[in-house]
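Only a single protein chain was left out; the remaining protein chains are all shown in position.
Let's look at chain A:
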């Protein structure tokens, strides 16, 4: 159980780290919000089978994020007006 917990935490951190690399402001903010909300929603989950399923789903999404961050970086745009203001 402890190892499963560690794995979940590792995945959570990886998802946030990779998600914060989106060059698009909107995708980046969405990724961070969604990852946090999803983990919070299921934080009390105890069924190991369900946790395994969530882990698989999360890992698939991590791969998607990594690939899409790369694609996004290939076609970067100017920052949005709102980004310049907040620095």
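Keep this in mind: a residue touches a chain if its C-beta (ideal position, glycine included) is under 8 Å from a C-beta of that chain, and two chains touch if they have at least 3 such contacts; residues count from 1.
Quick note on the criterion: contacts and distances are computed from a predicted model.
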item	value
Absent chain [UniProt protein name; select from "Pseudouridine synthase II N-terminal domain-containing protein", "Guanine nucleotide exchange factor C9orf72 homolog", "Tubulin delta chain" or "cysteine desulfurase"]	"cysteine desulfurase"
Where the unshown chain meets chain A, residue by residue	22, 25-27, 29-30, 34, 37, 61, 64-65, 67-68, 71-72, 77-86
